[in-house]
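Note sheet for the following structure.
The other protein chains are all here in position, but one chain of the complex has been omitted.
Coming up: subunit A.
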Amino acid sequence: MRKILFIDDEANILRSLKRLFRNLEYECYYADGINEAIKIYLSLDFIDMLVTDIKMPNFDGIRLLKVFKEASPRTIRVALSGYASVDSITEAVSKNLAKQYFYKPWNNDEIISSIRKMFSLEDEFEQVDLFDKVQNFENVKTLPRLFDRINMLIQKDKSIEEICVIIEEDLAITSNILRLANSAFYQAKTGNLQQAVMYIGLNNLKQIILSYEISQMKEALIKSGESIWKHAARTNNIFYDLYEKYYKKKVPSIVGTAGLIHDIGKIIMLQIFENAYSTEVLQQDISDGQITVLERSLFKIDHAVVGGYFLNWWAFPMELIEVCMYHHRPLDEHIIHKELVAIVTLSTFIEKKEYEILGSSFLGALDILKIDLDYLKPIIEKYENE
């Protein structure tokens, strides 16, 4: 049975969680503070999930997350917070500390269902673990050095100026990243890194850097990957327009690169399977929906799972992992953030101009958002000509 550890300094909260998880398929533990939590952790061989409050007067939930991230990186970390201020969430997100956020007051059914879905995602990733033996896989995992370095700097609360200076040490990376940033966030007319951070946020910049580093892994493959990037950057722009139209508010920074990274699995597969992937998959003129089928037949795995797996490995938030995993099957029952995934699905279709096909995933996405093709028309027209 999977083990979940709940941590909150308020006994009432712990008791209510206990009541909630009483008869479920998990072994649950409850701690009222960091000491108790560590005691429990040490007494068990492994904790599958950690659910903790963030702002607690006697100790810092953030600190707790940091400790567990180091001590047990494979434990899924979830934040349950009553203090849903922008600051505390931003800190936890930018430091890649929690995969998912729940807010107090929570909905009993939603929390249970989300936790179940997170575990089922872990199950899906197990199939990728079989590939662990493949040399290139390990390389990809350890590849994003700059990304790791930036994460460390952020953990140490370094200032944005300092971080930018470090990135700027490499001019090639800097100019490429800026180019990517400007094309993926089309209202950005940024000329330098600091401006880029001010406009799109450090988080998004970090994710761009990661994507870039992956694509540069093998020099020979850079060209093949370019079409993927172009598609990704444009998709990001479309994603922004559609998101803002749908929700009538701006895209929150936690999902700022949803359009950009949705196909990162393809870049990764390119690095892993090299020319085979390039000729057999990328150069084929087939629709997006058919690609995963082809991939599975050739490589026994598809880019959605690969992308999701690695984003998970790099501790990306749940929203982005799901976008990667499910953008071509938006109706999957395991999705927590259904609407977000649907928006990305539609964005990719618009980018590829494949809306004519009206495939099941396209229609499914429209269904989830409760909109029709007419709703998309203005956006379609806008990007038709660009």
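Methods note: a contact is a pair of C-beta atoms (placed from the backbone, for glycine too) under 8 Å apart; a residue touches a chain by one contact, two chains touch by 3 or more; residues count from 1.
Assume contacts and distances are computed from a predicted model.
Participant: Look at the options "Arginine succinyltransferase", "tRNA threonylcarbamoyladenosine biosynthesis protein TsaB", "Tryptophan synthase alpha chain" or "histidine kinase" and return the one that UniProt uses as the protein name of the missing chain.
Facilitator: Answer from the UniProt record of the missing subunit chain: "histidine kinase".
Participant: Provide the residue numbers of subunit A that touch the chain removed from this figure.
Facilitator: 10, 12-13, 15-17, 19-20, 55, 82-86, 103-106, 108, 187-190, 195, 198-199, 244, 248-250
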